[in-house]
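Only a single protein chain was left out; the remaining protein chains are all shown in position.
Just so it is clear, A, B, C, D and E label the chains in written order, and each chain counts residues from 1 on its own.
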Amino acid sequence: MEALASPVILFFILGALAAAARSDLAIPESVAKGLSLYLMTAIGLKGGVQVAAAGYSNEMLSAALAGVTLSFLLPVPAFYALRRLGRLDGVNAAAVAAHYGSVSVVTFVTGVEMLTARGLEPAGHMVAVLALMETPAIVAGLLLARRAAGVPAQRHGSLLHETVLNGSVVLLVGSFVIGLVAGKDGFAPIAPVFETAFRGALCLFLLDMGLLAARRLRETRALTPRVALLAVVLPVVNGTLGAAAGTLIGLDIGSSAALAILAGSASYIAVPAVMRMALPQADPGLYLGMSLAVTFPFNVLFGIPLYTMLAQRMAGQ
Amino acid sequence: MEALASPVILFFILGALAAAARSDLAIPESVAKGLSLYLMTAIGLKGGVQVAAAGYSNEMLSAALAGVTLSFLLPVPAFYALRRLGRLDGVNAAAVAAHYGSVSVVTFVTGVEMLTARGLEPAGHMVAVLALMETPAIVAGLLLARRAAGVPAQRHGSLLHETVLNGSVVLLVGSFVIGLVAGKDGFAPIAPVFETAFRGALCLFLLDMGLLAARRLRETRALTPRVALLAVVLPVVNGTLGAAAGTLIGLDIGSSAALAILAGSASYIAVPAVMRMALPQADPGLYLGMSLAVTFPFNVLFGIPLYTMLAQRMAGQ
Amino acid sequence: MEALASPVILFFILGALAAAARSDLAIPESVAKGLSLYLMTAIGLKGGVQVAAAGYSNEMLSAALAGVTLSFLLPVPAFYALRRLGRLDGVNAAAVAAHYGSVSVVTFVTGVEMLTARGLEPAGHMVAVLALMETPAIVAGLLLARRAAGVPAQRHGSLLHETVLNGSVVLLVGSFVIGLVAGKDGFAPIAPVFETAFRGALCLFLLDMGLLAARRLRETRALTPRVALLAVVLPVVNGTLGAAAGTLIGLDIGSSAALAILAGSASYIAVPAVMRMALPQADPGLYLGMSLAVTFPFNVLFGIPLYTMLAQRMAGQ
Amino acid sequence: MTPTVQRRRIEILVDQPLVRPILEVVRDVGVRGYTLLPTLGGHGDSGAWSDDMVSGAQQKVLFLAVMSEARAELLIDRLTPVLESHGIVLLSSAVDVVRAEKYD
Amino acid sequence: MTPTVQRRRIEILVDQPLVRPILEVVRDVGVRGYTLLPTLGGHGDSGAWSDDMVSGAQQKVLFLAVMSEARAELLIDRLTPVLESHGIVLLSSAVDVVRAEKYD
Partner (left out) sequence: MTPTVQRRRIEILVDQPLVRPILEVVRDVGVRGYTLLPTLGGHGDSGAWSDDMVSGAQQKVLFLAVMSEARAELLIDRLTPVLESHGIVLLSSAVDVVRAEKYD
């Protein structure tokens, strides 16, 4: 509970309250975009520098495999739950399922902050796992859509391109590699911007996310009670599976919790843009309403502490 | 005079000179907006942290009461001066009067910088006073407009909403509360962004303000000599009243000077937007010309040192 | 070669690779503009503070004279090479020549970073030389265009104005003067923003420059092989002349290398905007393709180390 | 050849703080959809403005909506009284659309 | 008096991620030039949207191109099937241009 008193979380709550009260407070779109690029660069760099210091380990490979597998498989149960319990048609269920298999960078970043504050900093290579988990869920979602609704697999090459070379994936991976090459010494001169300033910038970004999530929640028409409920159940189930996977393959508690946070998070930046192109019939109000307006706030406020606790319990603490 | 050699002021002068020489130097609108949100967050946080450290005192309550009273009453003499001496019609006089009763966040921030540099840092709760002073003047201005010109009091609820939940008020108050909750320890990890970087960011923002003020001065057609003169006289009178009020209620010199700066400043962000909605017949060229193009530069260059001196003299120094 | 492992350069390469792979990674235009204004302010301030500390010296005057002369004369051979070897018409040759006589702020900044990392920090007044070199080449280019193609010298006053009061010149010179006035003590409180954060911000800006340069290279139709070759030959020739001039007038190695970098760089911000206005018949795809898509990356990756080596050799090291 | 139907394209240039009241009128009149476009600056009888004004009080927004002739007349009737006092530019022109029933 | 020729002005309001596929159709049809304009937000049958949505999935762009009557018909024919499913607004109107051969 003391985590909720962290300025990072408090700014998120401030944004949500301001939007709920219909204040005209707003962060310019380009500034918010700039902040999100900064955050991705910073975590990429930091992860790379940490891996450069730690050296290669088998744990890296198993974490990567676990992440890719989770991202690819988690959409399947989600899809059936969305069809049966959520009463969505095949295309919409597939589109939403892809979001829940993929990951939210900001949820991850917030989670790492919370974990670090408790002395449970995840391994640096979890940033690479984050980058690896963005894409497989999209492929799974498109396969599900094709099976379910006979959506033609048009322009496959272009879609793969869109997915793998998505701006956030490129920036994350690129910064990670730069951190790896530069190492601790190369990083030192740029650390004031990418390390010291990180938390303050995160506060401002979460203020904006609070505004956006609450506005989205107010304006969305697509959120039926069934679907809104699933937007809470899916992350909890996926997060639990993530914590279990992390524990099984023997990750340390922090990394295991990070894997749970990744599994439990839902994308609201990369996947929506790809889905709007790949499945234009699907309703963006639905998948953005679920992932941004319900799951994201749930994870920031309750999911992260829950997944952390699960990772601790499973590790026998 | 040595205050004028501070980089903060020099950047303001650079901006004003560049605009006067018709240079095409310009800071993108969204970057300037982002900077102003940052400055408000930073001073809100800092005030909250200071109050958390200092604990509650009676001085807080009296400063708050003095601020609210000044904001509500200062528009009245201003209104009559604008009608008689400025020869404005009732609606325009009321709209302008509201600006001079309300406050300018940037003038306050610049003033606090100047005061701190002289060892006269105001109390942290003056940030709360700043937030409290934004709104009452708007109410006063609208009452004056209704009396003077029979402007119908349409959509009252919506206006009150617009006024109290104005973005800058929400951000100031919200950050103040977060600072209060987080305290010194919670603030430490975000201090590099919100404290260490503050002055540098202020330089860039004042560069932009210099550009905007000088451009406004050149383009405004509404500024008659009478009205331009009032844009200097009103802040001096209001600033003097503010210093007197601060001294009377026993504030320390720094806080007293801050109250004078608040009273002497004129809004050019929050109030114009509300007035454009509430009194669309009033001329925005007039109230923005006065507050942004004349009063703001006057206060930054001459008003702040003057009000500081008044606060010192009145305190018997 | 170890310079290529600097994060600053690595981010440039990351941007170029992302754009080459057609990733949708993009930095919002206003954020990039904000970063470039920040960089100019920071180097202006730093140069001014350094000159304030070092005091006046004759070297300053000779460096300034050398810079102005190079900027004014370098367009002449460039013009003939572009006409004869590049097969451009008179107006286009003159427009391009102006770009190569003038300077690129970002190339200079990157060069100073590289030089400083090697213990060869140039003198602070080289920032003033940078500012002085922006303009004379434009005048030379317009004279060449008039002679070659009978382009009427319309609106001379307005053009001179546009050139001398160009935003980047004003900001550079203004910040330099503020640094001079403020000195080390006045600079200290704003140093966290303008000094400590400098390299990190440069990383993000060069990421954007990599994206823009590679996109430009892909989309430009105007780049014939002849012209593309000249976009590599011209900087090498000009850089060599710059190193020679610096050595001849007795500059230290760092300053001499900086003068070479300035001479070898080509403008892609200030001059294109002026040329679009002054010589609207000239093809912006041509001059931006050459300076931004070829010369800039060449200089960042190969030119800067080359000019540095030349300056060292000529100084007899 | 896809058949198109003629409708009215209504454009309203209005200050940012006045957008909300205008949208209330628009909803009253029963307009089903609209789009808002940004602007950079301009010049008119009341002087020049540009989007770099910190307060946003004079920042203008371009409202665009396509609707039936009848609804357009209704909207114009409702807004005409405030055009002058609020400094609003209102333009009406002919436009052809495919899904006529959507723009009624 | 400079003679002008009538052409069609086609405007298409479309979500950012769908711009690329639309441009492919535009190129197919042989349109020689176009311009993209930004938008701020809007409202329609599927609800409200605004440009502050982080993902950009619902950010809309206004495509504008001037072309001959014949080419406009071709383009409208090609796009009509997806207007409903993709949530696209397509407007066509008359416009006069000077260099007619440029807008064919």
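Here is the rule we use: a contact is a pair of C-beta atoms (placed from the backbone, for glycine too) under 8 Å apart; a residue touches a chain by one contact, two chains touch by 3 or more.
Quick caveat, the model's predicted, so the values are computed rather than measured.
*Asks:* Which of the visible chains would the unseen chain be in contact with across the whole complex?
*Replies:* Contacts of the unshown chain, counting the full complex: C, D, E.
*Asks:* Touching the left-out chain: which of C:Ala93, C:Leu241, C:Ala273 or C:Met290?
*Replies:* Touches the omitted chain: C:Ala273.
*Asks:* In the complete complex, the non-displayed chain touches which residues of chain E?
*Replies:* Residues 1-2, 4, 9, 32-38, 61, 66, 93-99, 102 of chain E touch the chain that is not shown.
*Asks:* Kindly note down the residues of chain C that lie in touch with the hidden chain.
*Replies:* Residues touching the hidden chain, for chain C, are 26-27, 29, 32-33, 36, 155, 208-209, 211-212, 215-216, 219-222, 268-270, 272-277, 280-281, 283-285, 288, 292.
*Asks:* May I ask you to list the residues on chain D that touch the chain which is not drawn?
*Replies:* 13, 37-45, 60, 62, 73, 76-77, 80, 83-84, 89-94
Operating definition for what follows: only the chains that are shown with their structure count from here on.
*Asks:* In this assembly, which chains make contact with chain C and also with chain D?
*Replies:* In this structure, the chains that contact chain D and also chain C are B.
*Asks:* Give me the superposition rotation angle from chain B to chain C, based on Cα atoms, as a multiple of 5 degrees.
*Replies:* That pair's rotation angle lands at 120 degrees.
*Asks:* Taking each chain's centre as the mean of its CA atoms, which one is farthest from the centre of chain B?
*Replies:* E
*Asks:* If you average the Cα atoms of chain A and of chain D to get two centres, how far apart are those centres in Å?
*Replies:* 39
*Asks:* Report, in whole Å, the distance between the mean C-alpha point of chain A and the mean C-alpha point of chain E.
*Replies:* Centre-to-centre distance between chain A and chain E: 34 Å.
*Asks:* Give the residues of chain B touching no fewer than two other chains, as numbers and ranges.
*Replies:* In chain B, 26-31, 33, 192, 197 touch at least two other chains.
*Asks:* Among all residues of chain E, which ones touch two or more of the remaining chains?
*Replies:* Chain E, residues with two or more chain partners: not present.
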